[in-house]
Structures are given as structure tokens and as C-alpha cells.
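One structure follows; several queries about it will come next.
For this depiction, one protein chain was excluded, whereas all remaining protein chains were kept in their positions.
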Amino acid sequence: MTVFELEAIVFVAGSEGISLADLAEAFDIEDQEMESLVREMVDVISTSTRPYIPVVSKEVVRLVTKPEYSNLISKVKQTLDKSPLSKSQLELVSLLAYRGPSTKVDIDTLRGVNSVQPIKTLLLRGMIERAGESHGSTIYTLTQDFWEMIGVVDPSNLPEFAELHTTLVN
Amino acid sequence: MTVFELEAIVFVAGSEGISLADLAEAFDIEDQEMESLVREMVDVISTSTRPYIPVVSKEVVRLVTKPEYSNLISKVKQTLDKSPLSKSQLELVSLLAYRGPSTKVDIDTLRGVNSVQPIKTLLLRGMIERAGESHGSTIYTLTQDFWEMIGVVDPSNLPEFAELHTTLVN
Partner (left out) sequence: NDDMSFTYTAENFSGPIDLLLNLIESHKLSISEISLSLVTAEFLEYISRMETFDRMLVTQFLSVASTLVLIKARSLIPAIEVTESEEADIAELELQIKLYQSIKRGGEHIQTLVASGQSVYGRDSDWHEMHTFLPDDRITSEVLLYMVKVYRDRTKREEIPISTVTESIVIMPTVALSEIVERIEKTLLSGGSLRLSDISRSFGGDVRIQKSYTIVSFLALLEMVKNGIVHAVQNSYEGDIEFNPVNSV
């Protein structure tokens, strides 16, 4: 398998992306070999004139446009409503971004207030989505559209991620 | 505007592509200039290692993967498609089954979340299809293949149909 074959697949997969595990299965190669191929692809694309870069987040690889095209593209493509987030909406997305997917109960406990309202609004704005249940409480997570909106596709690239994540997870 | 800026926009436009007229209008340049820019982009991309080429058809430009990758792409698609439907996809088909054809707006309102993602996936798996529009919102319905898969000829044969249908329609 070549780097360009891999790029063709990732191109077709679009913003849904494709997991490294699925790629390894489809091409019948070892996970390790797959990872090194993906690394090679990242190198090739990043140093080329292509207007996008591959991003690997949580074992899923996808192509997104380079940040320098952001203003230009926003003229022709509207994704999420970028009107300012309210204080409680901002707290909620921050919690999910730095802590990871969390149940309603965890969110309420961490914020010290009931979060029904900001959850509803963020669901409708397409910034968060339901992702199953744990102990009878709905789990919420940020959407791909949200990450693309803030221009950070991999959470670990958020400012101060390591420090804030550790505080919030323990 | 540079060739690569143009490529970024066409990339984001996906398989639907973008019309030359829309491009010219968004960037406030002459049609002629736009056409020569598109020609330049075709040259640059065709001679590069990119796994796709720009295609202009009926005044719409889009990026399509090079023919030599077709076999590979179908093979990968088949591997991926064994995956079971996610919870939100299941919820969506269940609602359509018991409620009947519904607009995107109805679906979003019922589920309380934006359903772009599950709709996309279900469309590509051939489980739902578009069936016109109502008040500017696309109507979705389950496909014949779907009903055959679950072995139900008529929705009213679904268990407890009458009662649940009434709940969902009101």
C-alpha cells in the first residue's frame, strides 16, 4: 500500500474520517505498519502545496483545511452558528473539551448548578451530541463540527491541555 | 486569489462541488478570470501526486478521486459497512418507521438534536432516501431495502404500531 492510496481513502472518508483500525483491517496489515504509513502520509502532505492537512485524533484520521484558508472558506461555507457562547455554554464546552465526554450528573456536579438549559441550546446548535449512557445518565460529547469551528481537531492540542485535563479527570 | 485558495474551496465543497458563478460572485472577480484560474488549477493538480483531479461539468467544479483508486475505494467501503448502526442512527430509523416520512426539521425537533450526521450515514448505507421537500425542509423516508431487511411489508404491521404512531405524530 502506498501513501497516495492511503490519502485517496482518507480523502473519500471526508470529515467523518476513518479509524486506524478500520484501515488496518481493510488493507490487511498490522496496526504498527498502518501507524507508520499514516505518519509518512502526514509528512508528505504537510510538506506539499495541498490546501489541507491530515489530523489524527483518537485513532481516527481525517483531512481538514489549513488554518490560513479559514477566512476565505467562511465566505462560501457556513457550518455552525458562531454567535458568542453564553457564560454557561462556554463552561460546558470547556468541561467537555478538557475533561472529555461526561455524563449529565458529572456536568452538574462539576459546575455546581443544573445544566439542562445550556445542554439543550448546545444540542440544537450542533456543538454537542449524546453519546450513550452511564449509570442511567446521558453522556455528552463535543461534535466534529465544534472542533472544526475552534480550529483544534485533536483535544490534546488545546492550550494548557495536559494540566487542565489532569485536574478535571481526577 | 491563488490556485491553492481555489483548491481549498473546491475541497470543502465536497462531491456536490461549487458552481463557477458562485465562486466568481463570492470573490468578486470576473467570470473570465475565474475560468482561467480554474484551468490553472486543473493543470497544477493533474501534474501533482494528489490522488484526485478537478472535474468541471455543467459549470460546476468538484474534486474526484483518480480512476486508478476506484477498486481500492470500493474494497475499503465494503469492509467498513459491516459496522452496526449507532444508537442515534437506530433512533432515527425507529422514529421514521413508526412516524412515517418526516422532514429534517421534524426529525431535529423530535430528537432535540441536529441529525445531520446520522442522516448522512443512513443515506449512504441505503437505509433512508430523500422524498421531496416540505416548507423548504427535505423529507426523508425509509427505503424498500430497509423494509425488506426487517421483513415487514407495511409499517402498520410493526408491533404496537397504532399507539406509538399516534404519540409520534402529535
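We just call them A and B in the order they show up, numbering each chain from 1.
Convention: contacts are C-beta pairs under 8 Å (C-beta built on N, C-alpha and C of every residue); 3 or more make two chains touch, one makes a residue touch a chain.
Computed from a predicted structure; not experimentally measured.
S.K.: With respect to the chain omitted from the figure, which of A:2, A:70 or A:156 is a touching residue?
M.R.: Of the candidates A:2, A:70 or A:156, A:70 is in touch with the missing chain.
S.K.: Would you write out the residues of subunit B that touch the absent chain, in ascending order?
M.R.: 11-16, 65, 73-74, 77, 80-81, 84-85, 90-91, 93-95, 97-98, 111-112, 120, 123-127, 143, 145, 149-152, 157-160, 164, 167-168
S.K.: Using the touch rule from the top, list residues of subunit A that touch the missing partner.
M.R.: Where subunit A meets the chain not shown: residues 11-16, 62-67, 69-71, 73-74, 77, 79, 82, 84-85, 87-88, 90-91, 93-95, 97-98, 110-114, 144, 148-153, 158-160, 164, 167-168.
Basically, only the chains that are shown with their structure count from here on.
S.K.: Could you please state the distance in Å, as a whole number, between where the Cα atoms of subunit A are centred and where those of subunit B are centred?
M.R.: Centres of subunit A and subunit B (C-alpha means) sit 20 Å apart.
S.K.: Using the touch rule from the top, collect the residues of subunit B that touch subunit A in their complex.
M.R.: For this pair, the touching residues of subunit B are 4-5, 7-9, 11-14, 18, 22-23, 26-27, 44, 48-52, 63, 65-66, 69, 72-73, 75-76, 79-80, 87-88, 108, 112-114, 116-117, 120-121.
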